[in-house]
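Excluded from the complex is one protein chain; the other protein chains are retained at their positions.
Entry: subunit A
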Amino acid sequence: MYGNDIPEQPGTAGLLDEVAAAERDLAGRDHDASADPTAYFDAVIAADGKIEPRDEMPEAYRKGLIRQIAQHAHSEIIGMQPEGNWISRAPSLKRKAILLAKVQDEAGHGLYLYAAAETLGIDRAELYRLLLAGKQKYSSIFNYPTLTWADVGAVGWLVDGAAIVNQVPLCRCSYGPYARAMIRICKEESFHQRQGYEILYTLATGTPEQKAMAQDAVDRWWYPSLAMFGPPDTDSTHSAQSMAWKIKRFSNDDLRQKFVDMTVQQAGVLGLVLPDPGLSWNEERGHWDYTQPDYDELFTVIKGDGPCNRERMAHRQAAWDDGAWVREAAMAYAEKKKVTT
């Protein structure tokens, strides 16, 4: 049976427990609209309740959420490319099936998230337009190339791992539709992360060439994954307000630390080395010390000059343009059927 010989990964069970707890919380909430909408918003936030689509909300709360959820949805969609790059070349039929299913899940996550964003009064076509016009971003990580099969494993282990650490707190965020989407997404992401870990484990315990391939992938993906948590707290622009509105629950640096602590243990089990000579256990803090990512590189990538930014956007644009006649056909056909029935 698949995966039975793969050892447990330290640190992941706790994350899934948090997702389950968030789901239980959600079930218990009652929605009780009040006479004063503004007071209601403040009261719900203060009581750790959920804001729902019909509730009044500050314009900045709505806009900020649209920006964040859209960026998240775009990341799922652009994120299909680096992994999709290996579907045709996956080295076994089982791995091909797993990878195809994973990339399909990512499209599904994109759909949930676009649907969550649409509850805030914007439509998916407009969000696509903003993405393609470069007005909305997607995660910087997907601008790095997948050069070997081991990259598929590293993306699952490190990139999905970082995504889960980032997203688990969003399962409790104050906006109901987003929190509910995140619960579903986190469960599936954690499954993907496990699969990435298994790919790397198989390589790391395989032939010397396979092990070298795994190490090389980890060397290239470690710092981009750390940078996924965003700039250090001292430079983050959206943090304070997001925290006050309970959209964001932990700072970039807190989440990054949590990820490092979890990943160092897992790398030990894999027998792979994280490419940071500065990693050392800090007894006093009870955490691993690590060397910060190169934030200049992060900003270069975010501004569009990473290795694959142009290709990723050109690919999405081409798929959109090439599909125009299909979407028009579907609409024309639907119109005809409406008239005749």
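Methods note: a residue touches a chain if its C-beta (ideal position, glycine included) is under 8 Å from a C-beta of that chain, and two chains touch if they have at least 3 such contacts; residues count from 1.
Here is the rule we go by: contacts and distances are computed from a predicted model.
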Chain left out of the displayed complex - its UniProt protein name, from "Pyruvate dehydrogenase E1 component subunit alpha", "Ring-1,2-phenylacetyl-CoA epoxidase subunit PaaC", "Methane monooxygenase/ammonia monooxygenase subunit A" or "Protocatechuate 3,4-dioxygenase subunit beta": "Ring-1,2-phenylacetyl-CoA epoxidase subunit PaaC"
Residue touching the undisplayed chain, where the options are A:70, A:103, A:116 or A:226: A:103
Option from A:202, A:215, A:266 or A:309 whose C-beta touches the chain left out: A:202
Positions on subunit A contacted by the hidden chain, ascending: 77, 80-81, 84, 87-97, 100-101, 103-104, 107-108, 110-111, 114, 149, 199, 202, 206-207, 209-210, 315, 318-320, 322-330, 332-333, 336
